[in-house]
Structure formats: C-alpha cells, structure tokens
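Here the complex is missing a single protein chain, while all its other protein chains stay put.
Let's look at chain A:
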Amino acid sequence: MEILEFTALELGEKIQRREISVREAAQAALAQAEAAEPAINSYVTLDPEGALAQADEIQRKIDAGELAGPLAGVPVAVKDNMCIKGQLTTCSSKILSNFKPVYTAEAVLNLQKAGAVILGKTNMDEFAMGSTTETSYYGPTKNPHNTAHVPGGSSGGSCAAVAARECFGALGSDTGGSIRQPSSFCGVVGMKPTYGTVSRYGLIAYGSSLDQIGPITKDVSDCAAFLEAITSHDPKDSTSIRREDYRFTEALQDDVKGMRIGIPRDYMGEGLDGEVREAVMRAAKVLEEKGAVVEEFDLGLVKYAIPAYYTIASAEASSNLERFDGVKYGYRAAGYEDLHSMYKKTRSEGFGAEVKRRIMLGSFVLSSGYYDAYYLKALRVKALIKKAFDNAFEKYDMILGPAAPTTAPELGSSLSDPLKMYLGDIYTISVNLAGLPGMSAPVGKDHRGLPIGMQLIGNVFQEKKLLRAAYTYECATEKQFERAAELSGTGAAPAGTDGAGQEDTAKEAHQA
C-alpha cells in the first residue's frame, strides 16, 4: 500500500514499527501537496524544509524511545488562524500577510508534543468569516471532489488538504460550522468539541465566545486520536475547562444499542436538498439497525439562530479585529498623513469585503442606543436556544441531522448573496451558540459525486457518544476514507492512480 492510503493511526503504527520513516511519510505528503496544490490551493504556506527538519527530529526521538504516541511522525496541516512561532500566520488576510507570531498556539503545541509533523498552514475564509473559503486573500480553495465547487468554509483549506491527501489530518476552527460544513462538503470527518475543551490561546479570534478548535481527519478513529492529542486544560485561556476525561479513543466501540437519537423535524424540512435528506435518513436507519432508538422531534427556535449568531459573532469580531491597525504588526498602508489616516487606509486596504461587512454589522449592534435591541436580545435568544437543546438532551443521547442544507455549491455562486450564504449555516450555528460538541461524518454522495455529511450533536462534554455513534456507522457500512474522485487541472494526480511526482519522492525517500 502506498503511504498516502493510510489513515493517520495506520501511518503512526507503521512509523512505530519502523516500517515507514517519518521523513518518508512527510515526503509523500509534501509530494502529494506539490502535485495537488495548483488545482486545489489548500495551503497558504507549505513548508517542506521545516517539515523535513521536524521529521528528522521526531524520528530521532522515536528512535531514542522518547516518543511513542499514535500520532508521532504523522504529517498534518494547521489552519492559518493558529499561531506558530516564527511561521507566517495570515488568517488569509492581507492585513496579516507579513505576520510571524512570537509564540505558538496551545493546541498546536499539544499536536507537536504528540509528535505530529506540521507541513504548513491551510487556506481559510479571511478571519474565518465565510462558508466557502472564497474570501481568502490568497484565492479560493477548490473542492478536491470537484474543483468547480467550493470546499466549504471557513476551514476549507484544512478539509480539502485532508480530502486531497495533502496531509493525514488537520486542525480547523469552528465558530458557526466552520469545521463541520466543509468536512461535510469534502467527505472527511470533522469535530467541533464542547466550548472550552481545546485551548483558544494562540487562535486568532473571530467570535471569542463561539470559537473552538477541532480536528479534521480521514475517519472517526483518527478524529478521536487527534482530539485526544489537542485537548488540555490551559490556564492561559480563562474559558478553558478542566475535563475529567480526555481519553476519547476509548469511545471507539462498535455499539449503539439503546442509544436514543433524535432527528429534529426543523432540520429536515424546507430548504433541505432531497439527496442530502435521503443520505442522512439512510444513515439514521443504519444506526437504528445497530440498535439505536431513533425518533423525530421538534427542536424549535431554529430560525432565530442565524440572526442571533450573526449579531453576537459580528459584535465580538468588530472588537477582536480592532488590534489590526498597522501600529504593531502586519500590513500598514503607505502614504498616510496622520494617525487617523493611517488607521483608515490600513484597514480599508487590509481587510476584504466580507470582513468589513461584519465589522460594520458588529459595530452597529454594539453602538449606543442599539445595544439592547440587538446585542442583548441576541444573548437572550442564545440562552433560549441552549434551553431548547437542554430539553432535547433530557430525551436523547444525541441529535442527528445534516451538516448543511446542500452539497458544495459551485465556485462564485455564494458571495454575491451573503444572506443566502448565511442561511447555509442554519444547522451548525446553534451548536456554537449553545457551546455543544458537534461532528460531521461522511454518509454518501449526491448524483454529481459531491460528498454529504451527517451531523451529530451531543450535550456538553458528550464527545465520546458522538464518536461512538459515528464509529459504529463506519463499521456497519464498512466505510473507509474515500479518495477524492477528481483532481482535475494541472499537476494533480488523476483519481485512482498515484502521481508521478509522488513516486519520485518515494524513490528519493528510499534512497535517503
């Protein structure tokens, strides 16, 4: 089997058994990235030199018996809104196009401690604002399953990189669905943990009360392993929670007997694509056959989630993004006259249209005279939504539904109508408002070959239940990571065969 065929855990095991060297693994992923990037554009920064240096250091530690974890030596990618010391960290924005952090994000540090090799930083919607990865200053990322379509967003680069096998797993961040929706569009597994489970220290904030880092992987087992690696209680993040149990891989059991699963009717009605509905219902049936108790119910309040979310997230974003002013780091416009003109020119030139739209929206809802009518009201809606979920979890172990109303839209079809794009977040954002864990796992494809994901939503701290259900589904369907059907365009390896570039690298690796 070729290296790229392995999941992260399979690769990690081969590395532990010295069947594959860490350098070989890194070289295979780098070669694949080199081949796929012209068509996909998953990465903002690919760092072959740094990756190989990390690979050699990790190999040394493995050989010295200092590193034996399941992810030691596994090549990964990190969304470009997480700080890595000395490495370009742009948030896919012009305003940070020259920014190199002086410290590394806690979640990334945890991944490094587990021995992962970081290949580079992945593309995203600018400051994680968007659902398509088209608002990036570095151009859009394409869906590896069909490059005429978007990969979703905002963690589109991370999801596409995993789908196109440009890495064996990646970190994304999820403020309103930014891990789950692109995971669904790209046919990969993505998890947004309970708010406070992964440290936000070093994650460049969009909506602080909603942001959460999570893993994006080829399958459910990898998801559990990555989650186990990146979660920790971090005193540097006041919203970080000390969890009693971080052993997420223990949840990988093929058993859902007696598990109560609720399907919200509100998620399955108008606006939902027929093929997506069918695929999700089929998945529910699979779990039912495995012994779960599945029933439909009314969650309620769904239509209020979007306005509440865009009010709260934009309000926080308008404040969080104030620090990008040209004074201390990042882009500073040329030819300003005074302080005010420097601020104005720098921010006008440095931010893209969607970011400006949300800054204006956020500034408006916080301004004097409107605060109560918008921001406070949104907070009350948030509390009611949490209550609706609390009620649901009195009856159900988890909620099952789609991650997005449709499969991946075509490139260029979303940005012209932001309201429509915002409506695409309808199934994911309530989860952030309520601080709950949610994950997306692939359950099929539409007639065009575009992946469909089911979303599992749990009560706070119930990631293990979600992992167990998703794992059981995988076992029942013998589902494996499906390689992207199409990597059209130049330089990419066609489906079903391995690119020449990769073979060359593999050879080099053997010679090395």
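We adopt the following convention: a contact is a pair of C-beta atoms (placed from the backbone, for glycine too) under 8 Å apart; a residue touches a chain by one contact, two chains touch by 3 or more; residues count from 1.
Operating definition for what follows: contacts and distances are computed from a predicted model.
Chemist: Considering only the chain that is not displayed, what protein name does its UniProt record carry among "Multidrug ABC transporter ATP-binding protein", "Aspartyl/glutamyl-tRNA(Asn/Gln) amidotransferase subunit B", "Phosphoenolpyruvate synthase" or "Molybdopterin dehydrogenase"?
Modeler: Result for the unshown chain: "Aspartyl/glutamyl-tRNA(Asn/Gln) amidotransferase subunit B".
Chemist: With the full complex in mind, choose from A:235, A:269 or A:412 the residue touching the hidden chain.
Modeler: Checking each option in A:235, A:269 or A:412, the one touching the absent chain turns out to be A:235.
Chemist: For the chain left out of this view, which of A:13, A:325, A:349 or A:446 touches it?
Modeler: Considering the complete complex, A:325 is the one touching the chain left out.
Chemist: Specify the residue from the set A:12, A:75, A:101 or A:352 that touches the hidden chain.
Modeler: Going through A:12, A:75, A:101 or A:352 one by one, A:101 is the residue touching the chain not shown.
Chemist: Out of A:15, A:315 or A:439, which touches the unshown chain?
Modeler: Of all options in A:15, A:315 or A:439, contact with the hidden chain holds for A:315.
Chemist: List the residues of chain A that touch the chain left out of this view.
Modeler: Spelled out for chain A, the touching residues are 82-83, 89, 91, 96, 99, 101-103, 105, 200-205, 207-209, 235-239, 315-316, 318-319, 322-325, 327-329, 339, 343, 363, 366-368, 371, 375.
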